[in-house]
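Apart from one protein chain that is not included, each protein chain of the complex appears where it belongs.
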């Protein structure tokens, strides 16, 4: 379920708008689900960069006073989630540097698989690092490029980095947008009126800033925007895209559109396919709110079983609060969710969740529903079994912690979580719903399910 | 819609549990939707009271350190919303007093219609007030009672106060729970195991603390709990109940049960009745999230039109954030809600909202849906027109600000909000859904719709 | 030394000045040494009172925003120190009440010896208390007075309270200033130009707000200021004054003038008298900074021994900081004070301190000076031995903790603190310096030295 895998970042950029910093703030607010640990904005007035970072949500990191000082008509922003334990603010992005050609701000969503190698090379050449982020590698490569001008150097170095990256880079007067050759993370372009261009990890931010969707960034493509207009190019030959399929399953906001597909519709379709693959005789379909509601609607519609709001989430459950002491530990799930007895009691319930990683949460939810009087609880998961770690910027439990690696069969997993039955969407079902020609294997990255990674991993 | 009317408070109490303060914290967390401005807990170890108040949500007002100091096996708590501009912390409840018999903590949800009169009488007798709350009146009346013992004095003075009150009052070793003679606000009792008794404004808090529902408090009833056991009595003869119907329409959490009725089911029924009264030919039913989803499901089910998630709420929309400047004002609604074009475009949309007070928000939402390409937008409201102020503890706009008082007919109102049609649930439809014998007029309070108040108002 | 006895409060009031709240803020800043725990201001615009309290220093409790909202041309303020462990903000003064005649704000420096008795009587009559302060008793007495008008009631009730009190009380349009019948605490009046009147615990605040000293308030006197002008009267017959002699020894700022005497000059004279009583052959006179510098100058001048800055205080020593752990405990005094070796080494040092209560600090300082190479260390104290608790608003150790109660003779005390000799100013020497006809015994309160209290103590 939701809290067991975490997207690590979201990026936003805007060019040629008088309220550049304000709109970046709103864009980040729309992307907040992609990172809640820190937020940052860098802005340029054409001569120099100003930036500000803060811990927590965008609304905690920024105040009206701070935004008022950030004048300029270009800006980039970043929201971040991280597991690293210390110096968190220092690692907050956009990172801002001063180098021989001027100022440079870099915002990065993703993870470079060859960062450690490039970092070693740079340090051997005398570079020093102030953060533990991959992102600092990118800035060093630009600064050390043989190419004299940023507009030549930046595209040039992109071919040296591998892994996942949705990048927005800003100098005093230029904006560079780029997507890794595998297209692992989403990245789209929009327009506000005729003049202003925006880039965002997800299209939901376009709605928030009053922009219209223009087009997606292509894998291996860079886009340079400056006063001369827009220039595009490729730093890698066109390969098959490997867009993270988990964006559709869980990460992206349902109102975003990725590669032409509405996330909401895909999720409904995942539910319908799940119903075809794993139907069950039941009285009611219930979703683990909020993320699983669309697939629950799809599942219910496919089998013509009533969808009911059998689980209600405390609207304040997202806020951090004092965790129950040992004596009250059993309350943990009840503080977030409650089961509606009137709907559950005496019923055969299909419980839809978007994914299972560790399985600890779903086990508690099954118990909650049983305590509310369900006659049967059949768990259906709208994605395949998660068995493998992600190397592209998603925070996950270790392989040993994953439920699917602790059991050989679905039945044993179902017993572990206490359900009457348990079934997962098949990989083919997933790929079908996300609308892929099954003859082509790697239009989406399904490595966490299949173990087949689209890049070299440089693991030693 | 949601933000235009505000429930002012929630109360919680617990007797005979070793984690009394912790459980009160979790109970308040479950009642957080009833008040977000301040939170407070008073606890007793049998000898004296300790208390703590703080501004903001329960998780902002309390820390582990603070809770750790609140030892004792009885506690009461309160969450509060208020419009008064100053000294907010001072008015935070539970109010705690020291009087001739010892300590006294009072938590009150509601509004006393004769508070001004009683306050004047008390001040003429030499009482001084440190807060502007009605609640302080209650403490003074207890302190000045001729009855020597708290257990006699407290029930005695309840007959002197009129209006709405769900009360929990605590001394060093006794807990008194009482509900006004009209039963205007909800108040229920639960049990944890065999020994501990809890009281709460809503049953959703029972789930959060692992309690089982026991029974509702009756109008005009008081319940005294101490080491001798539980004693109950009446301070007013049994009258017809006038429970606030807006609790069902909007205030209460859907997973609460009030007077034996699940709030979720009632809301669905409101939607079904609305569909019968005001059907429309349409392609899709869309809810204003979150509160209107159940009635939208009911409406869709009744007319067999698909329910779709056409409006998505930013999951972080509830947090305060920097409001758009004048130039960006049009973004205000877009930062909270977005319309999913794939679902809306070219469709005839029925938009369900739970209520209209001012009408400013719904107007913006209609526009949002039209911008997403809707062919038609038909607004259906699952409650009658709000025309009258509440004197029982609900914060509302003035009569002049209410949309229903600025127009004679639904059609004109519909034009004002830009919809193709607009219709409200009838008062009879509302009463039917909340399951009332229509021969009896005052089993629920519908004063904000009808203007017929169940109590004297003491307006001058 | 300084940190062992603590004055509990300072009060300030102003009438008829357009910047009343701002000037009260500056007045409290000047009185900050009298209380660092909380600060508060109440202001009146002629119709109603507004007030604000905050924890910590005046600059921490107030912001420009808060002051800007406090419009009005009358105000009272209070700084407070307290030992009570909880609900500190609630007890912060001025306390503000609403009673039958309107609003009332009370700021009080001192301690009522009959507070407990009066509180019991009031509670028997039905009064309830929200604070644990004596000050709330005063408000209740005013509210319950038979006298109808504030200007009659307030002076009337003053005769019912005993102990120490420098009081400023404000209604919407009147200011009442009063001093207890013994004149235990200082209280003075000043004028700004022709129109505005100020009252303050110490005259140093007059300098800070640009006021000229007008006159002291007399023991047993009340002064009522309103739009009709200034009215004065007595609530007790003129008795001999018993002004706290410790104000001269330590509490008051050296630039204050009390009862016509400059505190600075008195302290110098205390040093001169001490030199006459307890001369010593020495090379250098060193003060424990800051409070003992004037008496060290006097001592040095009297005996013609050079005064030198042999002890230097860290200018940031006043701020709270992380106390050394057990392993580093010996550093405690070194973090605050350091001895200048060049001055101390090989010298016979007279070390002047203003008082000894527990004796723990002076012991460490003696060691510090010995470690710096002093040949001899002779401690001279510019006040008599403290042997008795204060019941008039000064925080002190218990009798058992006082060094003077643990030893019979000065010699033994000197050995305890490790000095070569130790001597205290005599009570007669003190009274002479503070300029009292020794035939009259109670012109100053010397109870902490002598045990002769000027009031009844109501101890049981």
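As written, the chain order gives the labels A, B and C, with residue 1 at the start of each chain.
Assume contacts are C-beta pairs under 8 Å (C-beta built on N, C-alpha and C of every residue); 3 or more make two chains touch, one makes a residue touch a chain.
The structure displayed is predicted, hence computed values, not measured ones.
Colleague: With touch defined as in the header, list the contact partners of the absent chain among those displayed.
Modeller: A, C
Colleague: Return the single residue from C:265, C:405, C:421 or C:435 that touches the missing chain.
Modeller: With C:265, C:405, C:421 or C:435 as choices, the missing chain is touched by C:265.
Colleague: Check each of A:62, A:81 or A:97 against the chain that is not shown and name the one that touches it.
Modeller: A:97
Colleague: Looking at A:8, A:51, A:108 or A:364, which residue reaches the missing chain?
Modeller: Final answer for the missing-chain contact: A:51.
Colleague: Using the touch rule from the top, list residues of chain C that touch the missing partner.
Modeller: Residues of chain C in contact with the hidden chain: 18-19, 22-23, 25-26, 29-30, 32-33, 57-59, 62-64, 67, 204, 207-210, 253-255, 257, 262, 264-265, 290, 293-294, 297, 307, 309, 312, 314-316, 318-322, 324-325, 327-328, 330-331, 334-335, 338-343.
Colleague: On chain A, where is the contact patch with the chain that was removed from view?
Modeller: Counting only chain A, the missing chain is touched by 50-51, 86-87, 89-90, 95-100, 104, 120, 123-130, 132, 139-140, 143-144.
By definition in this document, only the chains that are shown with their structure count from here on.
Colleague: Determine the set of chains touching chain A that also touch chain B.
Modeller: A chain counts here if it touches both chain A and chain B, and no chain qualifies.
Colleague: Which chain's C-alpha centroid is most distant from that of chain B?
Modeller: C
Colleague: Using mean CA coordinates as chain centres, what's the gap between chain A and chain B in Å?
Modeller: 36
Colleague: Between chain B and chain C, what's the gap in Å when you average each chain's C-alpha atoms?
Modeller: The computed centroid separation for chain B versus chain C comes out at 50 Å.
Colleague: Return the residues of chain C touching two or more other chains; collapse runs of consecutive numbers into ranges.
Modeller: If we look for residues of chain C contacting two or more partner chains, we find none.
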